[in-house]
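Here the complex is missing one protein chain, while the rest keep their positions.
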Amino acid sequence: MGYDIHRLVEGRPLILGGVTIPYERGLLGHSDADALAHAITDALLGALALGDIGTHFPDTDPQWAGADSLTLLHQTVALVASRGFEVVNVDASILAERPKLMPYIQSMRERLAAVLRLPCDAVSVKAKTNEGQDAVGRREAIAVHAVV
Amino acid sequence: MGYDIHRLVEGRPLILGGVTIPYERGLLGHSDADALAHAITDALLGALALGDIGTHFPDTDPQWAGADSLTLLHQTVALVASRGFEVVNVDASILAERPKLMPYIQSMRERLAAVLRLPCDAVSVKAKTNEGQDAVGRREAIAVHAVV
Partner (left out) sequence: MGYDIHRLVEGRPLILGGVTIPYERGLLGHSDADALAHAITDALLGALALGDIGTHFPDTDPQWAGADSLTLLHQTVALVASRGFEVVNVDASILAERPKLMPYIQSMRERLAAVLRLPCDAVSVKAKTNEGQDAVGRREAIAVHAVV
């Protein structure tokens, strides 16, 4: 299982599942702050007990500054394969009050499926609001839960 | 995996897992706002990458205004079956500061098991507080995590 959260701030693009989503703010982070890619990466590492995204891709490492998080996910998929395992399916839930993500879900699934080397129908990306509650509900952050 | 949260407000019944629970407030939503049924519905849809509860049962659709969420779950179980899959077990955790849910857990399991077409001992419903933290801890909301 993987979980991630990033703050929504002005002056950053909003990138989820490798897809840039038009919005007045974006997610803050050392890399591109793609919380969906990060949560899936952590879910993969956790399933094989191979550490976590922070140990593999430390946010103190300049190598990952502004990194495309699909690259991190790609490297993790290669690591999983090198251990003789394969991912069978992925299921994620994005928690975001705004913007409406439905128009971008299919693109996210396609981008992720390509990196995960899975058919698109083995990659689930769900989205919902946090009903106005807490940081996500106040539009201050976007969070993601994922399982593989 | 599925997650749901709804606000606790006055003038609404509190319904979880199809069971009406005596309490001074209830969950706000377009349907009956049964967060437990919703989280399980989303977990089922996510396991098969069939979208999410918002795409299947949009809260802008008058058809679902005040809907019994067990009906939504029932339709989702039928969808799963129509794809040739069956649910094996369900595990959910309700996060609620109040009221005490323990007296109602067994009834929830029985209601859900009937809709899921599972024996009761394949349906887990757990409950706990959020230790006073955040919206759930302030008794402003109830949240649910579920896996299938």
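In order of appearance the chains are A and B, and numbering begins at 1 in each one.
The definition used in the following text is that a contact is a pair of C-beta atoms (placed from the backbone, for glycine too) under 8 Å apart; a residue touches a chain by one contact, two chains touch by 3 or more.
From a predicted model like this one, the values you see are computed outputs, not experimental measurements.
**Student:** Which one, B:35, B:108, B:123 or B:142, makes contact with the chain that was left out?
**Tutor:** B:123
**Student:** Residues of chain A in contact with the chain that isn't shown?
**Tutor:** 1-7, 28, 42, 45-55, 134-136, 140-141, 145, 147
**Student:** Even though one chain is hidden, which residues of chain B still touch it in the full complex?
**Tutor:** Residues 1, 89, 91-93, 95, 102, 109, 120-124, 126-128, 130-134, 137, 145-147 of chain B touch the chain absent from view.
Definition applied: only the chains that are shown with their structure count from here on.
**Student:** I'd like to verify one number: the distance from the centre of chain A to the centre of chain B, where each centre is the average of its C-alpha atoms, in whole angstrom.
**Tutor:** Those two chain centres are 25 Å apart.
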